[in-house]
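The chains shown are only part of the set, and none of them has been moved.
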Amino acid sequence: MSDNLRDLQSRQEQFIDERDWNQFHTPKSLAMAISVESNELMELFQWHDNLPAEAYAEDSEVCDGVKDELADIAIYSLSMASAFDFDLSEIIETKLEKNEQRFDLAESEEIREELSKWKQESD
Amino acid sequence: MSDNLRDLQSRQEQFIDERDWNQFHTPKSLAMAISVESNELMELFQWHDNLPAEAYAEDSEVCDGVKDELADIAIYSLSMASAFDFDLSEIIETKLEKNEQRFDLAESEEIREELSKWKQESD
């Protein structure tokens, strides 16, 4: 198995090229595809409370669904990057660095406190 | 720069751990986050025709926006995988294989023809 994202991006490019599907891979349609897949992911948790992932550990339907939808989201994201000649691994790394600088520990503590107002009471 | 997706996933896990934000990383909220970011990506192309990516090559606002939103989508997808103890690179590779088998050349030709009905005439 390869965990090299550049290799996975090339492999998806080749898959699309061989099928002559590039003509459908416009930014507008690919953005829609990512949104559609992310909503299929959401649907798995639609009417549930805001439970931790552990609550689903034994639920193979949810676990398989998460894998399937996450894969689609990631693969369309690779195609979007390819359409623009971007390298997704570079894009991710640049943003991780930016986040690390932007959210220092004081800032992240403030966010944590602000969000804790919206936790469900258990009493 | 690292293009190893497992490394990027670990780096994001550490970022979240250090800020004690794991408590907010439930499947329901992470799925919402991916959908919200993918809709910010869509918004860049909202009222446009279905143009190829080349039409945006000189538009730095769109190009920077695509990088920024794609990064957010990918990073929340890494967090969703981590919440379930999944390895995103493995999930992607498994699906690429499945797609390669599922869409053979006859099948993909049929899809291409079906979709060609919905191409805008240029006359």
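First chain written, first letter: the chains are A and B, and each begins at residue 1.
Just so we're on the same page, a contact is a pair of C-beta atoms (placed from the backbone, for glycine too) under 8 Å apart; a residue touches a chain by one contact, two chains touch by 3 or more.
Everything quoted here is computed from the prediction, not taken from an experiment.
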2 chains shown - copies of the sequence in the complete complex: 4
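By our rule, only the chains that are shown with their structure count from here on.
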Roughly how far is chain A from chain B, going centre to centre by Cα mean, in whole Å? 6
Residue positions on chain B within touch of chain A in the complex are 1-6, 8, 11-12, 15, 18-21, 24, 26-29, 31-32, 34-35, 38-39, 41-42, 44-45, 48-53, 56, 62-63, 66-68, 70-75, 77-78, 80-81, 83-96, 99-100, 103, 105, 108-109, 111-112, 115
